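Shown here: the complex without one of its protein chains, the others still in place.
After this line comes chain A, so read on.
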Amino acid sequence: MYGQFKTIDEANRAVIDKVVSGSPFLVDVVPAKSVIEELNGKALLHAGPPIKWENMTSPMQGSCIGAALFEGWASNADEARTMLENGEVEFIPCHHVNAVGPMGGITSGNMPVLVAENRDGGNFAYCTMNEGIGAVLRFGAYSDEVINRLGWFRDVLGPTLSKAIKVKGDGLNVNVMMAKAITMGDEFHQRNIAGSLIFLKEITPFILQTDVDDKDKQDVIQFLADTDQYFLNIAMASTKAVMDSARQIQHGTVVTAMCRNGHEFGIRIAGMGDQWFTAPVNTPQGLFFTGYDQDMACPDMGDSAITETFGVGGFAMIAAPGVTRFVGAGGMDDAVSTSNDMMEICIDHNPNFSIPTWDFKGSCLGIDARKVVETGIEPVINTGIAHKEAGVGQIGAGTVRAPLACFEKAIDAYAVKLGLIEPAVNE
């Protein structure tokens, strides 16, 4: 019934074994269209499960307009909007093409993407690069500043990092960087400053060895030094590569993806392969910059919940005391109980990422959708909060919960697929 596995528990164990053995390396930075065939046409990737233009949040629509301008499909915002409204651009979930994208997740062919290779599974995953804070595409801004920065990414940052990684030769071992950073207070979603520093420390010597012109080297290093969240996108591509390898085992109830498009939250479980199970997204709660409040918060967006799927992010709250107060105004005790709560819905600890503040227990490993339904404990996700109007950008940060209904639908469908229960009549 469960393939080569006798029980669901055994299948789940096999899936999480693949997560533990996952071995992601950052091997290149390339134009998206060179690795994602679909982006050679008029197509955009977006975060979350499939969505139509009319259901997108204002920031995600703003990102689409920005991408259309960046790609030169339109000469101004109005033209771009008309084109998008007329259905001239195909929308594809990042997750359908081995990719993940933060916030709106909008990715176009000429944007450079980080390439993570999982040397255990032999598969690849991709993610755009972090733009820093302020006016950025992922929050729906499409001013000249944003478009120009993307141009610099395409012309300077991407190629320079690609060259530097090639000087290194065999790629950068991401597990090693993450294992160090988690002991330095990162949880890889809200806080990535340690990972970003480690990356800077690793890559700088190789940047210096490239043939890139000095001014560009200087700018690249300055950008990396200024961008506290740079490592988030490396972690996203890497955890995506690992989870994709694990979900080749198509049995059991381990959650293999969680993502949000501002309209719906979607999850996948191993036993149901590529199928999405969706429910309306929640809106994050948290702390806001002055002048902004909860009413202005955009509903939950982004593929960055791949980090929580992997067992870090909100699940590793205890690793990142510096950001625990986003949970409420709590301290270490709240952080411990958040991570302890998340362990109630996970199968084991990941020995690769030992957390000193958690008595050196490993990070959470393997969300079991059954346990989520049984206990009613919804996965917690640490997240930036976008303004609900495009272009305003980030207005705060906080946490949000994955809706229970996704998990209920997933295990229901799995039980039906296995022939263990009749489909519910009223659905």
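As a working rule, contacts are C-beta pairs under 8 Å (C-beta built on N, C-alpha and C of every residue); 3 or more make two chains touch, one makes a residue touch a chain; residues count from 1.
The criterion applied here is as follows: contacts and distances are computed from a predicted model.
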Inset, instruction - Determine which name in "ABC transporter substrate-binding protein", "Multicomponent Na+:H+ antiporter subunit C", "Acyl-CoA synthetase FdrA" or "glutamate synthase (NADPH)" the UniProt entry assigns to the undisplayed chain of the complex. - result: "Acyl-CoA synthetase FdrA"
Legend entry - Option from A:Asp295, A:Asp333 or A:Asp359 whose C-beta touches the chain left out: A:Asp333
Legend entry - Hidden partner chain, residues of chain A it touches: 8, 132-134, 253, 287-291, 322-323, 325-326, 329-333, 337, 340-341, 343-344, 370-371, 373-377, 392, 396, 404, 408, 411-412, 414-415, 418, 420-421, 424
